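All protein chains of the complex are present and in place, except for one that has been dropped.
So, chain A:
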Amino acid sequence: MINYFMKKYAMSQTGANNLRKAVFSRTILNLTKMFPPMIAFMFIFQSLSDMDTAEEAIALTPQNYVLIILAMLFVMFFVARWDYTRLYTNVYSESANVRVDIANRLKKLPLSYFGKRNISDLAATMMGDMSLYEEIFSHAVPHIYATGISTTIISVLILNYNLKLGLAALWVIPVSLLIFFLSKNKRKKSNEKWVEQNREVLDDLQETIEQIQEIKSYNMEEKAKKQFFEKLQKSTKLKGTIEIVTGVAVAFSGMLLKMGIVTVAVTGAQMLLAGEINIFVYIVFLIMTASIYLPIEGIIAFMGMIDMLDSVVGRIKEIKTMPIQEGESKFHPKNYDIEFKDVSFGYEDYSVVRNVSFTAKQGEVTALIGASGSGKTTLTKLAARFWDINKGKILLGGEDISKVDPEALLKNFSIVFQEVVLFNTSIKENIRIGKKGATDAEIFEAAKIARCDEFIEKMPNGIETVIGENGERLSGGERQRISIARAILKDAPIILMDEATASLDVENESLIQEALSELIREKTVIVIAHRMRTIRSADKIVLLNNGEIEAIGNDKEMYERSAAYRKMLSDSKIEQTVTVN
């Protein structure tokens, strides 16, 4: 049972174990709910004892009744309280555990996952999801299992008491559940189709919004609307059929349960006429059947809720199937040479890299050039284990980086790419992230080297200015300089950078360039380069074409050896004549 829960609901072992306990206490609670009918029967027997001598008479005083009732109430209250405490403690602990587990996993995902913004959406959705999870696990899940068990127990007792009447009372339960499940299976199939259509609707709408400028510019509003409405109608129609079919099935199976009491009344009356049962049995069954179906109705209602759980569990499983990266957390390489050995890699929107081998030496600048999509960025990110490669090896100081914990590995890297993440705190604290426990003096120094002082001075509170969510108050170039200041503070031996970072802020381009020049002094540098002019003095140039290395060498060697390089140079000459006039 525990394994089943773990798999079905993506639960931890403790969670599954606790759920089992919750089902147990809920079953007991369900059984105590038989107390009131029992009292009713006792009372009816006693009052009608003169009608049929076959029944043993009960003779209790009203005081006795009150005492028994009080005792029963007492028991019911404490069982309910016990169940309640266990249930909620477990549910909230488990949902907190799942949240912590998600957070923990996210931390270990390859860095490459974070470029896609849907990760944070996914995570936020999941944190919100957990309230649904809580609701379902505090109501639906234990109820379903516990009712299943307690109803079975009660059914056995009833059948044992009188088989024929028992069947008359109970036949509706399997039939209505069967109808429900049949409809569920049918729905599942059509549902998959609908999910697909619905995704099209969603994508279409999102695209329409994203392309609103073009749509308006080409007066295509009507066309876009028509196209979207068509998709929407198609999807709604399918969903409509599914829901009506299942809606009818659910209503039907729910209502069918209410027919049980009718069949008991009919069968019982016939049996009564035939003298097969006495009036007590008849009454007992009628009253029993009036209350036995209520929990089953609950099951059917809650089943719908469980369907909602599917998507929640699906998302949890999605995160759980994402690859996490771990490794040795102690890492002290002999030197800071990065060596690519016959590396191949390809994944989703990352460009494919094939059989790449080269070494970026300590103290040198290695520039990667090539058309967009040739694999420059992918290679750079692979060096810092943003992703694990499919084939070959990447060595840092002779050690295989795939065996090193990413965080320990990253201690040796400073990464200056275009996207800069800033936090909603002061500029000072944003820079301090570069080095844990850095003194203010160190921060000021780094800010100065990164040419941050130029814009910090203009801020209302200087370096203490809080910069808003994700630094929304700063320009692209300013953000970039903060990221350089962090890198300077960190003073890591290896620098990975994208040359384009410099041109984010055209009017401050040269300031950023100066800052970058300071940063890379005497480090192992791998740079993604776009402008030929900037890389001509690099120690090593790697020309990539479609994920493969076309040529390697310094400017002079490349000029001699590679026709492609010469072509790029001559193209950039044109660029220069355009630019410098």
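Keep this in mind: a contact is a pair of C-beta atoms (placed from the backbone, for glycine too) under 8 Å apart; a residue touches a chain by one contact, two chains touch by 3 or more; residues count from 1.
By definition in this document, contacts and distances are computed from a predicted model.
The unshown chain of the complex is recorded in UniProt as "ABC transporter, ATP-binding protein", chosen from "Acetolactate synthase", "Cation acetate symporter", "ABC transporter, ATP-binding protein" or "Aminomethyltransferase family protein".
Residue in contact with the omitted chain (choice from A:Pro174, A:Pro323 or A:Gly373): A:Gly373.
When the omitted chain is restored, the residue from A:Glu399, A:Glu429, A:Glu442 or A:Asp539 that touches it is A:Asp539.
Of the options A:Leu31, A:Ile149, A:Val175 or A:Leu232, the residue whose C-beta touches the omitted chain is A:Leu232.
Residue-wise, the contact with the chain that is not shown comes from A:Ala123, picked out of A:Met6, A:Leu31 or A:Ala123.
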